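Report on the following structure.
The other protein chains are all here in position, but one chain of the complex has been omitted.
Letters A and B mark the chains in the order given here, with residues in each chain numbered from 1 onward.
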Amino acid sequence: MPVLLNAEQAVSLSELIDAINKTGLDCKLPEGIQQEPMPRIRGLGSLLSAGPEEISFLSNPKMQELLEQTSAAVVILTPQVYEELTAAPSFIPVLCSQPYLMYALLAQRFDQVRMSDLPQGIHPTAVIDPSAQLGAGVSVGPFCVVEAGVTLGRGTRLGAHCVIGAGSTLGQDCLLHARVTLYHQVHIGDRAILHSGVVLGADGFGFAPDPVKGQGAWAKIAQIGQVRIGDDVEIGANTTVDRGALDDTVLSNGVKLDNQIMIGHNVQVGEHTAMAACVGVAGSTQIGARCTIAGAAMLSGHLVLADDVHVSGGTAVTSNIGQPGRYTGVYPFAGHQDWQKNAAVLGQLSGLRRRLRSLERQQTNESSEHTNKQK
Amino acid sequence: MPVLLNAEQAVSLSELIDAINKTGLDCKLPEGIQQEPMPRIRGLGSLLSAGPEEISFLSNPKMQELLEQTSAAVVILTPQVYEELTAAPSFIPVLCSQPYLMYALLAQRFDQVRMSDLPQGIHPTAVIDPSAQLGAGVSVGPFCVVEAGVTLGRGTRLGAHCVIGAGSTLGQDCLLHARVTLYHQVHIGDRAILHSGVVLGADGFGFAPDPVKGQGAWAKIAQIGQVRIGDDVEIGANTTVDRGALDDTVLSNGVKLDNQIMIGHNVQVGEHTAMAACVGVAGSTQIGARCTIAGAAMLSGHLVLADDVHVSGGTAVTSNIGQPGRYTGVYPFAGHQDWQKNAAVLGQLSGLRRRLRSLERQQTNESSEHTNKQK
Partner (left out) sequence: MPVLLNAEQAVSLSELIDAINKTGLDCKLPEGIQQEPMPRIRGLGSLLSAGPEEISFLSNPKMQELLEQTSAAVVILTPQVYEELTAAPSFIPVLCSQPYLMYALLAQRFDQVRMSDLPQGIHPTAVIDPSAQLGAGVSVGPFCVVEAGVTLGRGTRLGAHCVIGAGSTLGQDCLLHARVTLYHQVHIGDRAILHSGVVLGADGFGFAPDPVKGQGAWAKIAQIGQVRIGDDVEIGANTTVDRGALDDTVLSNGVKLDNQIMIGHNVQVGEHTAMAACVGVAGSTQIGARCTIAGAAMLSGHLVLADDVHVSGGTAVTSNIGQPGRYTGVYPFAGHQDWQKNAAVLGQLSGLRRRLRSLERQQTNESSEHTNKQK
């Protein structure tokens, strides 16, 4: 459950409403509803878990019946849902055209208290090369290593145990959680959020067959490209983005990567594209803008995917996708014996098609023979 | 190969037998067999690798012929297998109804010598917030970071480079190997074993479309829930368990997770459920007790799986499973050309079914016509 703010940290509802309205998203109490004094809110919860000092929200109209069960002090809902209420609600309603977005912004607001408690400044155990340039308000956690020629933009924070390789640059207001590793020459824009275990700029997987050394032997292709990442990118725990072989690996502005994703060398990902956990993208593939790649999908190398492509979970994409739309390729699961019985036929499909054609031909011949006879 | 105990560390067989019997599992020498003095055992090995100062076991009756080849000093076997021996064995037999479980307990026993050599106490390089509460016998390795408000239960050991985020709690006798990262507010019961690279409590993957910021842009949904983990849980290397969005992500008592597993936010896993490596579980899915999820299986979000469900390796589970049993959905592999030939038909399956129906209808018509004619 979310940690409740203590009584002193509690925020008044009017302050929350003002803060949301400042973001450009519009919310308000229903007309004619007065609430004096405005309640002070200590937390944010789901309709079923929020208590009488908390705010909640209804984003999915199908869940409307939960409104009768909630103990929340305040609930955000759309004007449409509010109109349909048949009885006076037990909560203070706040009307907003996009309750889910408003929930996102409120969650950020409630997390601020914790965030503002994060340690500030440069921890004395950190090892920082004298040539590194740190902007105003930069925080560096315990046991961090910041190598030669690194630039950390204003307000950027490194959690414990981060390693920033030589010549790498981070923009302003980035947040690196504990134990993020950047190799040398990794360049990141503003407001990045990088989670623990992230590795950016490791060598791409490149080897040339080396018959000089022996049958089957490989020569390493040193990976001398870089990694370039735009603004507002978030990267989940234990995700890896390899450096380019010669050219760079690129994540555009607004890209969101979940945990345990693997981005191969020279991949390019377009703006605002989001990938769920366990996705793998092989080398040199280009993904358009505003795509979504669902969990555990795998993209082969050297492909081009258009903008606005949506790949279903577990799908292996093995050829280019030129048109927007949703693409899927996953084996439907079933009870094991049913699966076994049916899967056994997969190895005969081509033969079955041939037999079907043969039957069809006979059928046609007989029909025509039959017709001829009837004449 | 297992490291052998040196001569001084060697354990007498009678001591081993006593130790096993104390756990409630029953083992003994066959009746009428005397062994004086009992041999001292320096290690545990498989039937083929164990030497003359080691103990081994036979758990799979199909491997019975290996008994004639083993050099082990002692072999654990079932009374049934012992009865079937046709000649006097070269080893001392120990009878046990569950040799595999006895092997597990013996392996723990032989690993104790190494475990008891692990460094004790608080390493002087560790950074521990004064507000953290450490129980008796707690060990903290080099370069660990223990943040404000953390509680570490009696006998809990942190390997090198562990980071324990603010307000997190660990129960008694937990073992964290080197480089485990807990974010803030992660709560773990007693006797947990967490392997290197584990990340608990990173942000779940939550974003709301934010048209205010621009087409395709996302607003982060701050993840303000927690992670709650029961007793006797083991989590493998580089596995990640995200914190809840609002409510918590929960692993129940006795859950066992292998390496590189991804547990999304708000997932709930029931008691004693075990997952093999590379499994992914998307957000809000609920898994029952005593399930097994084999390697690389993927579970979509918002699903409910009953107790005692067994998912085969590589299977994508995309809908609820209400009944116990085994479920599978994996494309059978074949030689590449065979696969290619047959897989090409997959995109025509619906058409093939239609053509088959059409043939069947014609067949029926002709048969009835035929019958009519014969009348």
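As a convention for this text, a residue touches a chain if its C-beta (ideal position, glycine included) is under 8 Å from a C-beta of that chain, and two chains touch if they have at least 3 such contacts.
This is a predicted model, so every value here is computed, not measured.
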item	value
Residue touching the undisplayed chain, where the options are A:238, A:253 or A:268	A:238
Residue, one of B:157, B:195, B:243 or B:265, that touches the chain absent here	B:195
Interface with the undisplayed chain - residues on chain A	125, 127, 143, 145, 161, 163, 165-167, 179, 181, 183-185, 197, 199, 202-203, 205-210, 212, 214-226, 238, 240, 242, 245-248, 260, 262, 264, 278, 280, 282, 298, 300, 311-312, 315-318, 325-332, 334, 338, 341-346, 348-349, 352, 355-356, 359, 362, 366
Residue numbers in chain B that touch the chain omitted from display	1-3, 23-25, 44-46, 49, 98, 100-101, 103-105, 107-108, 110-111, 114, 117, 123, 125, 141-143, 159-161, 177-179, 193, 195-197, 234, 236-238, 254, 256, 258-260, 271-272, 274, 276-278, 289-290, 295-296, 313-314, 330-336, 339-340, 343-344, 346-350, 352-353, 356, 359-360, 363, 366-367, 370
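The rule is simple: only the chains that are shown with their structure count from here on.
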item	value
Distance from chain B to chain A - Cα centre to Cα centre, in angstrom	26
